[in-house]
Each structure stands twice: as structure tokens, then as C-alpha cells.
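Worksheet: the structure to be examined is printed underneath.
Only one protein chain is missing; all other protein chains are in place.
Moving on to subunit A:
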Amino acid sequence: MLSVSEMLKMRDKLRKWREENYRNSEQIVDVGEELLNEHASKLGDDIWIIYEQVMIAALDCSRDDLAWTFRFDAILNDANKLYDSILQDDPTNTAARKRKISILRAQGKSSEAIRELNEYLEQFVGDQEAWHELSELYINEHDYAKAAFCLEELMMTNPHNHLYCEQYAEVKYTQGGLENLELARKYFAQALKLNNRNMRALFGLYMSASHIAASPKVSAKVKKDNMKYGAWAASQISRAYQMAGRGKKENKCSVKAVEEMLESMQITMS
């Protein structure tokens, strides 16, 4: 339990962090949680702004148990108003703008979040985080063409990032059709070139090559090439799982499942 003077010190600390825009979320949660749990009645008018501060910090730290206690939605709305007032004073505050968009997303208001993000990106076209956020939103809305566009922007500016290549490939695979499958296969391969331990890319290569090889619409040469790619991927997968399974009894099940999957797809391809 804190003495009154300690409590006042904590309250002042929180005010300082607020005013100086510190992002020390862990500390804010620690200090704020104790203050709110033990001394709520003594905080007066400050209580609401402290609630918001701790709430946002709790979200930052993924302390969602805390988030539930502080009535999620109501606080989000208040936080939103807070950011609105920040932006009134300083319209160039990109952090506040992006936090508003995160709030929209957390509230399930995807179309609004998408609209705001698009507007934001017109001004701040180099913001990688925003492009990625937008691609995630489009994926959730099943708008794969637009998601692909965002990922293309990201791949252009980050050509060495294997994750963007792999995600782009997944989107293409999902869009389906022979052309998209071939693109998917190429980008899964590219992701592997950038990071040969990306298992999603390896499995993706295996699956896209296998599907192309099994398609009745492809030429004999394309079929043969893709069977080769598929076989290569299968051997890499097998090897990776053999190595992972070494000495670990509990992996037996997942190793067996993979082996059976590889076997069964071999049969359908030939």
C-alpha cells in the first residue's frame, strides 16, 4: 500500500509521461494499475485521463486481462476523443493519426479504417507499417487484389524481406487460377531464396507446384518442370522434419502427418 505522498508522486509521474508522450508502456501499466486499484477515490478529475493512459499502455503490452477490467469499448471511444483533440492542435501528428486507425480496427470498423489508412498513405506514401496494416485489413475483407497491391509496394521498397514475398505468394495462391498459381510459385521460391528456413514458403512452393502439375490445362513441359519443383520441395520438407524430429518423441505425430501428406500428394500427381 502506498502512502499519500507516494501516491501523489506516482500520479505526477503519470502526468509527466503523458505530457512528454513517453511510450514506456510497461511502466505506465505497473504504476497506473496500482494507482487505479488502490487509490482511485483520491485521484479526482485525473481519474479518467489516467484510465485512458493505462488502457492504451495495457493494449500496447497486450495486457488484455486489464483491458477487460477497464471496459474496453468505452475507453476506446474516450481515447479516440483524446486523439481527435491532439490532432486539432497538431494535424501533423502521425502517431495520433495511426492510433486512431488502430482503434477503428479494434472496434471492428474495417471499412472506416481502410478509408482512413488510404487517406493517410496518400500523404505519407513511405510508411511501411501503414502499407502492411492496410494489406492485413484488405486480406481480412477478402479483397485480395488490393492486398496484393499493398504487398507489391512493400516488396518494391523492401526487396530483401522474405515475409512480404511469402505473403504476396499466399494472396496470389488464394486468388486462384493457373496464372496466379504460377506467380505464387515464383514468389514462394523467391521468399525461400531470401530465407531458406521459411517453412510457409517451402510448403507453399510444394503446394503450388503440385497443383500446377496436376492441372489438365498445362503443357507436358510445364507439368514436368512443376513436378520437379514439387519433388525438390518435398525432399526439403522431409529433411527439415527429420531434423526437427530428431530426439524429440513428441514430434512423432507431426512428422508422420507430413510424411503421409507428401505421400498422398505424390500419388495424385503421377
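Throughout what follows, contacts are C-beta pairs under 8 Å (C-beta built on N, C-alpha and C of every residue); 3 or more make two chains touch, one makes a residue touch a chain; residues count from 1.
In this text, contacts and distances are computed from a predicted model.
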item	value
Among "AP complex subunit sigma", "U3 small nucleolar RNA-associated protein 15 homolog", "Alcohol dehydrogenase protein" or "ER membrane protein complex subunit 9-like", the UniProt name of the subunit that does not appear here	"ER membrane protein complex subunit 9-like"
Option touching the unshown chain, where A:106, A:121, A:214 or A:231 are the choices	A:106
Contact partner of the left-out chain, one of A:16, A:193, A:228 or A:256	A:256
Contact partner of the left-out chain, one of A:14, A:96, A:117 or A:139	A:139
Touching residues (missing chain, whole complex) on subunit A	59, 62, 64, 67-68, 72-73, 106-108, 136, 139-140, 142, 167, 169-171, 173-174, 176, 184, 199-200, 203-204, 207-208, 240-241, 244, 248, 250-251, 253-254, 256-258, 260-261, 264-265
